[in-house]
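Excluded from the complex is one protein chain; the other protein chains are retained at their positions.
Take a look at chain A:
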Amino acid sequence: MGDIIDAENAFKVRLSIRTALGDKAYAWDTNEEYLFKAMVAFSMRKVPNRETTEISHVLLCNVTQRVSFWFVVTDPSRNHTLPAVEVQSAIRMNRNRINNAFFLNDQTLEFLRIPSTLAPPTDPSVPIWIIIFGVIFCIVLVATMLLILSGIQQHRRKHKGPSEMEDTEDKCENVITIENGIPCDPLDMKGGHINDAFVTEDERLTPL
């Protein structure tokens, strides 16, 4: 490959299979290389004017134990290598397919000098922090309202308290006789109920 290798149009590829797959790592052999050539040829065939690219047009060399190698794509006449720009754009378009064929991703299957398009960020329509913020704000608002309302109620009850006592005493005079502030109901149906007024009188007289 030395005579037609054109350093300008050749790309170095580096695979990190063990990093990606751990125990399930496969060994890199000639069959894998064949698959690689097939994927590159497939990518080139998608480029207009290059639909006749064959697997034999993709040349690999300098395969190391790292698993890294160089590759070029030649034209059908096998005399010239295809320009780097074309190969670059073809690989970029089909990067995902190539990665999936080898169970790798952009970081473990590196094409040096071919930058990968970064995945667009998956932003939800409403940022999550706003949702949590809304929840907390509503809770705080509701709790504050409850506290303020209960405070107003307590305030009102405290102020109405003394005047309410006077009202009931007026009413009692019409309905129930008050003896020493204790309402006595002679028609009490409960039976066996101690008449408080009577008891108080007794207590008053007993010490004598």
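Odds and ends about this structure:
Definition applied: a contact is a pair of C-beta atoms (placed from the backbone, for glycine too) under 8 Å apart; a residue touches a chain by one contact, two chains touch by 3 or more; residues count from 1.
As a convention for this text, contacts and distances are computed from a predicted model.
Set against the options "Transporter", "Mitochondrial import inner membrane translocase subunit", "UDP-arabinopyranose mutase" or "Urease accessory protein UreF", the UniProt name belonging to the omitted chain is "Transporter".
For the chain left out of this panel, the touching residue among A:66, A:80, A:97 or A:113 is A:66. Within the entire complex, the positions of chain A that touch the omitted partner chain are 14, 16-19, 64-68, 115, 117-118, 120-121, 128-129, 132-133, 136-137, 140-141, 143-144, 147-148, 151, 155.
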